Every structure is written in C-alpha cells, then in structure tokens.
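The structure is given below, and queries will be raised subsequently.
Note that one protein chain of the assembly has been removed; the remaining protein chains are unaltered in position.
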Amino acid sequence: MPEMTYLQAIHDGLREELLADERVLVMGEDVGRFGGAFKVTDGLWDEFGAERVIDTPLAEAAIIGTAVGAAVVGMRPVCEMQFADFVACGFDQLVNVAGKMHYRQGLAVPITVRLPSGGGFGGGPFHSQNPEAWFMHAPGLKVVAPATAADAKGMLIGAIHDPNPVLFFEHKHLYRRVKGEVPPGREETPFRARVAREGRDLTVIAYGAMVWSALEATEDIDGASVEVIDLRSLVPLDEEAILASVAKTSKVVVIDEANATCAAGAQVAALIAERAFEDLDGPVVRVATPDAPIAFSPPLERALLPQADRIEEACRELLEY
Amino acid sequence: MPEMTYLQAIHDGLREELLADERVLVMGEDVGRFGGAFKVTDGLWDEFGAERVIDTPLAEAAIIGTAVGAAVVGMRPVCEMQFADFVACGFDQLVNVAGKMHYRQGLAVPITVRLPSGGGFGGGPFHSQNPEAWFMHAPGLKVVAPATAADAKGMLIGAIHDPNPVLFFEHKHLYRRVKGEVPPGREETPFRARVAREGRDLTVIAYGAMVWSALEATEDIDGASVEVIDLRSLVPLDEEAILASVAKTSKVVVIDEANATCAAGAQVAALIAERAFEDLDGPVVRVATPDAPIAFSPPLERALLPQADRIEEACRELLEY
Amino acid sequence: MATTASGPITAGIDGASVTSELLTREDRVQLLRYMLLMRGVEERALNLYRQGKVPGSFYDGFGQEAISAGAAFAMAAEDRLCVLHRDLAAHLVRGVAPGRVLAQYMGRTSGLTDGRDGNVHFGDRRLGCVGMVSMLPDMMPVANGMALAFKLRGERRCALTWLGDGASSRGDFHEAMNWAGVSRLPVIFVLENNQYAYSTPTELQFAVDPIARAASYGVHGETVDGNDAEAVFAAAFEARARALDGGGPTLIEAVTMRMHGHAAHDDMRYVPAELVEHWRARDPVELQERRVIELGADAQELRADVTSELDAAVDWALEQPMPDPGSAARGVFCEGAAEPLGDGMAPFSGYTREAL
Partner (left out) sequence: MATTASGPITAGIDGASVTSELLTREDRVQLLRYMLLMRGVEERALNLYRQGKVPGSFYDGFGQEAISAGAAFAMAAEDRLCVLHRDLAAHLVRGVAPGRVLAQYMGRTSGLTDGRDGNVHFGDRRLGCVGMVSMLPDMMPVANGMALAFKLRGERRCALTWLGDGASSRGDFHEAMNWAGVSRLPVIFVLENNQYAYSTPTELQFAVDPIARAASYGVHGETVDGNDAEAVFAAAFEARARALDGGGPTLIEAVTMRMHGHAAHDDMRYVPAELVEHWRARDPVELQERRVIELGADAQELRADVTSELDAAVDWALEQPMPDPGSAARGVFCEGAAEPLGDGMAPFSGYTREAL
C-alpha cells in the first residue's frame, strides 16, 4: 500500500472520484489552474479540465449555493472553502438551503464541502478556526474530521458518496505532518469512531489534529493505560463507541482544538454526563481552546491551543482523582 | 410600577434609550414607518424620525456591518433581524467583524442586535429557530435571552449600555403572552442568572420561553421542591449560580428549545459534569428539541419543541433516580 | 407613487407579434386558467386561514399571477424551477394539484412537505421544482448550479427562479448575477418588482432600478409589464432560447404591484391609495380574460370549471389527515440513494407540438 501524506491522501481521493464518476465536480477559489491554496487539487485541472475542476469567483455563498443546485440535478460537487474560516460567508446557504432541503422536500443534496481548518502555524484569528460546532448545531449537515491519511481519503470518498451535504474538515496542520498507508481505490471509511489506542484506565476523546496531541500526551503517564478515541465523525456522532469506552475506563478527558463553549467536546461531555453517569469515577474533564480568537503571535497561539503538556496534566490529574 | 407585556417592555427600553442618549439608533428592515414585523418599534419612527429609526434595505450583512461602523465612531446602534433566523445572512459580519474587533485592536463595538427567536406558532423551519449556540461558540459576542417583561427591558438597556456587541434574543412566543411589572427609567438588569423559583430537590435550568415551560412543568411534581434557574445570559454564563444550585439539589435537568447538539444546554451540562461532579446524585438530564428543522405543522412542531409534559416526565424520572 | 411604477414599461420584444406567433388560442386560455386557479386557490386558502385551518402566516400573490403563470408556461418539462412565495401559478403549471397545495397550506399529509414546511415554502421535486427557503434570494445561486450542470453536460435546458425587488438588495443576488455572467449560464432570473418589500418602498431599497445592473454583470436585462402574462411568457421564452443557444443569462424585470399586504396580517396602510387604484385597473387576470374573450373563448365556462375544481380540491384537502407526530424528527437525512429532480408538466403547446 502506498504511503501518503494526509494532503496527498485527500488529493488521491478527489482524483479517484473524478476518474470514476463523471458526476463529480471540484469547485472553489483557485482550486483549478493553481491547484488550490494548499495544493490539494494540484494537477487535477490539467488532468480533468476546467469544466470539472472549476475556478470560481470569490464568493462563498455562491459556491455553496451553486453546488446545491448542481447536486439536485444529479452532480456530485465537491467544493472547497479556501480556509474553513471563510465558511462564515457561505453560512446561510449551508444551514438554510443545503441542511434543510431533505427534511422539507425529500430532496437529497449530495455535496461535499472541504474545509481546511485548524491552527498551529501563525495563521491568526481568520485562518486558524475550527468551526465544526456551528454545523453540528444545524440539522441536516454531516460533519466529519479525519485524523489520519487513510481516513482522510476514505472519509472524503464516503462524503462524496453520501447523499447528504457533508462538511469535511481537513486539518491544515496535518497536511504535511502526517503520513500513512493509504489503500488504493474508492473504499469508504465509515463515519464511525476509531480506537486510536486501546486502554483501560482513562479515555481521551478527540478528533482531527487533537488525536495526535492526545496520543503524544498519553504515551507514557506513569504507565497508565490510556485509551484514545478518534471520533472521526461529529455528525453522526458515534455515541455507542464513546459510551463503550467510558464504561470500560470510567474516566474521560475530552479534547477540543475549538473554542470551549458549545464545542463538539461540550456535546460529548453532555452525552456522557447524561448516559454514562453510573460509569463515571470522576468528573468529565475538558481541555479546549479558551473563548478567544486564535492569536497570531506564536507564544499566544501556543497558550491558547491545547498542547500535549496541558492534555497530559489533565489526564494525570484525573487518573489520580 | 406599570404592567407591560414582554413586547411593550422591549419597546419601552428602546424608547427610553432613544430619549436619553442621542447616540442610540434603531435600524432594520421595516422597523421605521411600519414599526417592525412584530410592532416592537411601533411609534418610534413618528417620535424620533427617520434618521434615528432607520428603515434599511433588505441586507442583513450590511445591517450588522453598518452598525459596527457607526458604533466605532461613537453611535450606539440597535439593529433588528426581522427574525432571528435571518442572522444566518449576517453571520460573518457578526462573528468575524464585530466579535473579534476588541481582541484584535482594542476597539470596542457597542452594538445591540435584536433577534426575535423561537417557535410555537407554526412559523416553520425558517421562522422558529433558536440560534444562540452558534454565537456562544464565537468569541467576543455577548448573548442574552430574557424570559420576563422586566428582564426584557432591563437586559435590553444593559445591552445598549454594554461596550461590546450583544445579541439580544427576544422570544417571539413571549411577546404578548408574558406580562409583568416593569420599572420605569433606564436601570440595567445584570447579565446574571436569576432563581425563578427556589427549591431543594432538583434544579431545572432554562432560559427564554423555556423558563415558563419549566415553571409550569414543575409546579407540582408530587410535592417535590424544584428550583428553576433562569440563565438570562448565555455569554457571560453565570457558572457560579449554576454550580451553587446543583450543589444544593444534586440533581439537574437542563432545557433547550434549540436543537440538542451543541446547544447552550450542552455547555451547561458539560460544565456541571466537570465542575460539580461530586455534587451530583444522578445523570445530568437534558430536554431539548431533537436535531431537526422546526416543522410547520402544529402536531409536528409540538412533538419537536420541549413541552411541559416532556419536561415534567424528565424531572419525575430524575427525582425518582 | 414609486419610481418604477410611474416610469415607462418597455417590453423588450414586441409582445403582440411574438405571442400571436407562438401562443395558440388554447395556450392563451390555459394561461388564464392557471391564473384563475392561482387566484382561486389563494382565495380559498385565505378563507381557511381566517377559519384557523392554515397555521402560521399567510402570503399570497394576488395581483401578480401573470408573472409566475407566464414565466412557468415558457418552460419545458426538462427545465428546472425554484419557485418563490408569490408564484403559486408556477406550481400549478408544473402539475401540482390544487388540493395538494391546500393540504400543504394546512400542514397536512398529502401536501408537498408532509407538514414539514408551510404555505409558500415548497416545491414538488418530482416535477422539477425546488421550494424556496425564506432567506431571500437564496435560490439564485441554486438556480445557477442547476444551469451550470446543464451547461457542463451539454444539455439544452435552463433553470429559472424568481426574486423580489427587496431581495435584490442582498448579497446572494450579486454573487449569483456575477457568476451567471462570468460563466454565461443558461439561467433566467425573474425579478418581480411589486414596488414593496414588506413595508419598504423601492426608493428605500435602491437608488437605481436593479434592471440597470444586468448589463454590468454581462447578463441580458429587460423590463416587461408584469401584469401581462403573455408579455412575461414572451420574455421568458426568449430568455430560454437565448440560454439554450449559449447566449447566457437573463434578468427579466416584471413590473407589477403587490395588491395584498405582505401577509394576511398586514393591512398595507403604508401604500398610497392611488397606487393601489392605478394597479387595480390593470388586474392581470382581467386583462387576460378580456383577451381570450376577444378571441372567442368562453371565459364563463372556464371560471365555472375552475370553481368546481377548487370546490373539490378544498373538500379533498380538508379530508387529509394531519401528519403523525411520531414522524416529526424523521427525514432530516437522506437514507437511501439521492434522487435528482424529475421533469414537470409543460403545457405550452409549442412543447407538445415539438414532442409530437
């Protein structure tokens, strides 16, 4: 099986789908000839032409709305927000047009929106956000966030095949830092959680880049056996996997790179507090970015985003609880 | 003290501020001559003129962005979204321009955005939403939601006086259903929680219209003493008041009219699970609208929105736990 | 009087000659029939609303029937439409039965959304229609997307949507117009300039009538008499031909007047009486009726037919049950395969003739 970076895996997933399914379109700002701000779509314009890999005007609402229109007449558009942050400009089309269409009219909207998200490289307040939770709180949208190269490809393919609008959060900081074996072909990775490391004493729940921070932070906490759950999908949320792990370990730390309030981790913690209360041997601990914009200057950014040492400390405290 | 409806109280708050502070502007679609879709601003155009009570073009992003601009040169704009649902169209200006300004540049943005929200009257998927949680998850925005007439006025005044952007969620279903004594003048109601009813056996946490449902549902549950906390403000969230009540009762039910996932109630539940774990004698129970658009047809809408009987049942179960 | 109302209305094409060429007498009667149906359904629905049988708010298109009837009548079965809130006739032209519309308004099963959405927010996907969302004019980019797909696939089809004068102020108008121009999409936008957006007159909405913007987007623009169904038809028909021939998008401004309040609760006190009077004399249904009577059609019989069709529709709709509360949270996601929009009815004889 070929080794690929997370970024190459996304590219590969797009390419496989463009090759196999003529209904698939790629569209967004600078995704065509230039190959995308992060070069995820590099080469696709040459291979598939300007009609299938479309450079659009700078207009996020129109990109999403146009994708919806193409989807309901049979296409499978994959659109890119240049940075996840800019989805705020297309927010209405996503939550009101795409998200509510099937419930209201039985009309499926098979679009995929790729959202390069996350911080850690001095992107500042407008190029570092993790806005997943906004869309978890908007019915009708699926929300997924792979952590590994293989999942990046498999879940992108799953998103493209899905008859619903899927928001695909690809973490920019993983693009070139994470590598792994990626199966060829068009196999879907199901939108279910994955046990990134098995353990007995404590569960750490994360997704996206935080899975790696969680693994790093818990590699060796005085020999404790720490289970790390990679959620992979936020909508649907794999509640069974979460509850099963908590039932086993009785202690849980939930990590968010996003701002803490009403984040994905708040939902996970609330779920556990309601449905796993009897299993718990300690508080449901959260480690998240405080409610501030992501600062540009490296020492500030580091202080805001959850670092491995902060996660480790939270785990250690809970283990000792 | 005069008795007023919740709607009249908001009107009164606007009027007092327009009278007292020439920096205050009211702006929005149809708020002027027509007096607003719900008649909240009725008469203000006649009294204060078209320059202070401004009928704007149909353009939510511009309404919010224009308010921001006016605010940073010294005005105190109060803008109205005709329905809270339409804030999706001005989402970017709120979260990216208004919310991040002070953190980034030390520049205060004293705007108030009035958002008539909530369901219960056949408004359907686009006129019934409770989108508070989106903004709780966007740093730099205050988010408040009064339940009583007096609070509606006092908190609106507090919002206008606040040097920060404040999202003022006024529940449409309370407009004419709720009445109460409303103090004259310009006194602010602090953005802190209120004990709507004291109790010992169980805490019910709610805000907006759900405060009334909570009170109704727990009026008499076999003589149990149920405390009802009216959060009033979601950002800032009165964590101390929540934790104090849970410390007293050890059991808590959290109500949301909003869709469950990542709602305000998820944040409250996560807070309790982390900070009040030792106080708890049972799971943190949530009653919320399932993750679906708010249906139009009355039997469907009733089935989705939390009704008193559903709340009562949840409380009863937890009391028996 | 609002600027556009007093300004001259220039039909971009010579309505009379085009229609006499294209529309048969039967077509012209059909146009009247759809307008009568629209008016009748909305009258019945307003009654049901007053009886408390229609929940929520009640919007109608009284006085604007010519625009949805005329534009939808110009569309072929394989074209796709996003239908707006004053465009009931478009649903009827595409083949939606009046009874289903009434059931829809009352939130019953057998409506078009199974009670999930309200009176104007619907479309029959099997008939090639996407129902609007409330956020205006969000369907413009969606229509672009359909048109983009047609163009990419080399299909001779177009997409059409309506929008209001007020909606033209929102960003989505601009983003859609711009992209339609850049990509020369086979799309038609019909701007219903009915002088008001809720209570807001056009002079508070724009300094210059938005039709003036069309050219600056590379979009063909023209203004027609929105109370003349045949003029609207002709403009839409020509726009469709342009779209299919690679001539790109069209913005048609149909000038009309909203003759009812914004919704049933609105007494539209803010509208000058003369303006209403001016337009009452130009009622689109009466205009078309006079026309077909001149052509020798029996309008009375037609009215009688429509009335009995509507009587039956009301009875049928009232028999439909309310949806099962247990189903309220179902259907948020599509569980099976995604089915694209189907073809609608295309009653214009030009398409039938072609098909034969």
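All chains are identified by letter, namely A, B and C, in their written order; residue positions are counted from 1 within each chain.
The definition used in the following text is that a contact is a pair of C-beta atoms (placed from the backbone, for glycine too) under 8 Å apart; a residue touches a chain by one contact, two chains touch by 3 or more.
Note that the structure is a prediction, hence the values are computed from the model and not measured.
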item	value
Among C:Phe150, C:Phe173, C:Phe189 or C:Tyr351, residue touching the chain not depicted	C:Phe173
Contact partner of the left-out chain, one of B:Leu14, B:Val31, B:Leu44 or B:Ile64	B:Ile64
Chain not shown: contacting residue from B:Gly13, B:Pro125 or B:Pro139	B:Pro139
On subunit A, residues whose C-beta touches the chain left out of the figure	29-30, 33-34, 37, 55-62, 82-83, 85-86, 88-89, 121-127, 290-293, 295-304
Subunit C residues that touch the omitted chain in the full complex	169-175, 178-179, 181-182, 184, 203-208, 210, 212-213, 215-218
In subunit B, positions touching the absent partner	25, 51-52, 56-57, 59, 61-62, 64-75, 77, 92-93, 96-97, 100-110, 139-140, 142, 163-164
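As a convention for this text, only the chains that are shown with their structure count from here on.
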item	value
Topology of the chain contact graph, where touching chains are joined (line, ring, star, complete, other)	complete
Longest centre-to-centre distance from subunit B, chain (CA-based)	C
Chain centre separation in whole Å, for subunit C relative to subunit B (CA means)	37
Distance between chain centroids, defined by C-alpha means - subunit A, subunit C (Å)	40
Length of the line joining the C-alpha centres of subunit A and subunit B, rounded to whole Å	30
Interface hub residues of subunit C, defined as touching at least two other chains	113, 116-117, 121, 133-135, 171, 332
Residues of subunit B touching at least two other chains	85, 88-89, 125-126, 291-293
